[in-house]
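Removed: one protein chain of the complex. Kept in place: all other protein chains.
Presenting chain A:
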Amino acid sequence: MWYVVGLVMVSVAVLVLGVWFVRREIRDEISPAALLWTGYAVVAAFVVFGVLRTSWVVLS
């Protein structure tokens, strides 16, 4: 149970840091905003799927 709690907390922190990172890249005009947010969405989907799958396996 505590493993899942920790995993969710770390994942949320990673996703929040990702938003900060994407906003910084957009502000500095490193890449187009649409491309960066699309990349973020792909990464976020991977993270959320991984967390859900791992949590389900660990708790079951």
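Criterion: a contact is a pair of C-beta atoms (placed from the backbone, for glycine too) under 8 Å apart; a residue touches a chain by one contact, two chains touch by 3 or more; residues count from 1.
Here is the rule we use: contacts and distances are computed from a predicted model.
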Q) Missing chain's UniProt protein name, "Nif11 domain-containing protein", "Large ribosomal subunit protein bL17", "Putative membrane protein YphA (DoxX/SURF4 family)" or "Glycosyltransferase RgtA/B/C/D-like domain-containing protein"? A) "Putative membrane protein YphA (DoxX/SURF4 family)"
Q.
Could you pull out which residues of chain A are in touch with the chain that's been left out?
A. 3, 7, 14, 21, 24, 27-30, 39, 43, 46-47, 50, 53-54, 57-58
